[in-house]
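The block underneath contains the structure these notes are about, expressed in structure tokens.
Every protein chain except one is present and positioned as in the full complex.
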Amino acid sequence: MANHIGTVVLPGDVLKDIKPPDGSKKLLLGPGLVEDGDVIKVCKPGILRYRDPGVYWLDCHQKRYVACKGDQVLGIVTQKNVDMFRVDIGCSELASLSYLSFEGATKRNRPDVKVGDVIYAKVLVANKDMEPELVCIDSYGRSSGMGVIRGGGFLIHTSLNLARKLLNPQCVLMKALGNRFKFEIAVGMNGRIWLNTQNDVQTIAIANAIFAAEYMDNDQITSMCKKLSRVMSGME
Amino acid sequence: MAAFTVVKKEDLEAQQKEESVQSLRCITSELGPLTQPDGSAVFTQGDTTALAAVYGPADVKISKELIDRATVEVIYKPKVGLPRPVDRKLERIIKNTLEAAIMALNHPRSLISIVIQETESLGANLACCVNAACMALLDAAVSMNFMVAAVSAAVTDKGEIILDPVSRVEDEARAVLTFVFDSVDKNIVTVITSGQFSQDEYKKCLYLTKQACDNVFSFYKDSLSKKLLKSA
Amino acid sequence: MAEEIRIVQPKEYYKRFLEKDVRPDNRELAEFRPVVLNIGCVTTAEGSALIKIGNTTVICGVKAELAKPDADQPKDGFIVPNVELPPLCSSNFRPGPPGEQAQVLSQTMADVIADSQCLLSESLCICPGKLVWVLHIDLVCLDYDGNVMDACMVALVSALRNTVLPKVTVDEETGDIQTDPTTRVPLQVTCCPVATTFIVFDNKLLLVDPTREEESMATGAVTIVTEGDNLCSIYKPGGTPLTENQIDNCIERAFTHGREVCRLIEDTLLSVDR
């Protein structure tokens, strides 16, 4: 199996030598892999990744978000219904978000959400035959950072794998930027990123830094951030 | 943007025992030239060029909605003027070809729309469009059962067969055949022919195009590896 | 009960039959529907034919008109085939301009005429650079029960074979046109291309001459146009990938079917007195 890991596989490729690791009988297939009878088929172009125990998935480069259970996403409220909001999270249909799935919300006191608000939420239900459903509370009923994002800011759209890259603990971009600038950021798995900085110049700078980071490795990123901070200090 | 170019030199010939006429023209492509669509590609075969853009899975009009599978729509834009019946036929052919490749069952009640702009039609236009569309789908990472590669061949009056003909050859040829193969077991997804030809001429073309389609597939692989490894 | 299943789960319904190698209209997989051909049924047209393949009915009329040829091809006449799928023939079609399917069919007809060269546009020349014939070939589907492509092709060829044009002469000096409706000249139709359509059911079975229901469930289709011992067109627009052998098999069957249909057309032509 080693020969496949880390290499690029394309739709239609059959991964014969993927077997559950000895010991556990279980084999977990991530995005891009489907079980077709007794073989495992690739259905997206991507890089095959493996993690113990027996977890396989593809790193694929994609712009369109397809809802997936447990993802934390950023969405924009587009409609208000009787008992739920419709939220655009960038997938094929609008996600639904119940009034009651906010911290401390009851039939009496409804959360204060307006059409156009940006929401940070978790995908509760993601099924190809149903519209996705969001919640803004964890299993304990707490809003662990989720809910309506207030206080201005700026929303940018990126490719999904850039979003994943930023969220990856190995990625130094956030730290590097954090050393120099003071800003708030929220990254959704659906490739939407919310930024809030001290002034527009910084917003633009950071946004560009993020876009630029897509095809950089960590060293390049750090050097880029150094350059950026130098330029910025020149401007301010 | 994952924008770059891979130029396949005539090393294709090396892989084939045929003489020089039996090779594809040089293939180049650019993945993701457009920023707005979910996936896009420019595909060039010799002087023939097509630009394809993919949107989806996106939301679909109720009138077009299918409850058990994704709606696949192809829009072919000719260089000038409104689409005429001849363009509609091309549209239909490309649509059915891609429908076979796309895993429509994975995205029910959604729309996958492919827009193809005729850029430069100098021989083997249909093949070029199909390949461009396939690359665009790969760029958008739409889930697919297999990839498709199209190759056309011309039968001259003397009965000799020329792979991937240029427009001049096409005009003079007695028949032009375009084949589309799938990447898994190289079965025939699409055959479109024009002009009269005998059965063994058909067989010959099939044999040659089948060999040549491997080049297209390996080209797909190279291009995508470059793109993906870059972003990793 | 059977009817209910047919409506609720058509696929299942068909599978049950096909397991036993028979189709719901008790045909075998490789069996064609009975064909009825009526040539010369519309006397207002220069040529006409009506074909019934099972329930599918297509009428074809050829109307000849005169026009000035294009400057760059002074010898070429015009052949203008058009296929109409009116709302009359099936509830799937709405009134208004032709839909995608009709356009594709029209184009296919035009392509087949060009590929098979059964009617050369030069043969429609009356006076080079001055006057040529325009053949408006209109195919109208009256009953849509599948396999319209094959039906159209037969109707088209029969109608062309049936077409006779009045004698038209152009005066060299004055250039006035003279029509003599009493003397009539038949069209020079050199050959008779025949289409044979197969559909792929459930990604494996090959059914010939599909009905509407079968078409709606098909996962792919192949149309093979034969002309004598030559192939005129192999038209497989996508759908389930097929192996070479499957397609070769189709070609073989297409050839035999082609000969039969040609014979039918010939016989019918002999039977119509003109």
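Remarks
Order as written gives the chain letters A, B and C; numbering starts at 1 within each chain.
Convention: a residue touches a chain if its C-beta (ideal position, glycine included) is under 8 Å from a C-beta of that chain, and two chains touch if they have at least 3 such contacts.
Note that in this section contacts and distances are computed from a predicted model.
With the options "Ribophorin II C-terminal domain-containing protein", "RNA polymerase II transcription factor B subunit 2", "Exosome complex component MTR3" or "Nicastrin" in hand, the undepicted chain maps to the protein name "Exosome complex component MTR3" (source: UniProt).
Shown chains touched by the hidden chain across the complete assembly: B, C. Summary of contacts with the chain left out: across C:Lys68, C:Lys204 or C:Arg263, the touching residue is C:Lys68. Of the options C:Ala30, C:Cys127 or C:Val168, the residue whose C-beta touches the omitted chain is C:Val168.
With the whole complex as reference, residues 81-85 of chain B touch the missing chain.
Against the chain not shown here, chain C presents residues 41-45, 48, 55, 57, 59, 61-68, 70, 78, 80-82, 84, 86-91, 95, 97-98, 103, 106-107, 110, 134, 136, 138, 140, 142-145, 165-166, 168, 176-181, 212.
Basically, only the chains that are shown with their structure count from here on.
Here the chain at the heart of the structure, going by C-alpha means, is B.
Note: centroid distance chain A to chain C, computed from Cα atoms, is 55 Å. Chain centres here are Cα averages; for chain A and chain B they lie 32 Å apart. For chain B, residues touching at least two other chains, in rising order: 182.
Per the touch definition, chain A reaches chain B in the complex via residues 8, 10-12, 14, 32, 34, 41, 43-47, 59-64, 66, 91-94, 128-129, 161, 214-215.
Residues 2, 38-39, 56-60, 101, 103, 106-111, 138-147, 182-184, 220-221, 224-225, 227-232 of chain B are the ones touching chain A in the complex. For chain B in complex with chain C, the touching residues are 85-86, 88-89, 91-100, 175, 177, 180-182, 185, 187-199, 202, 206.
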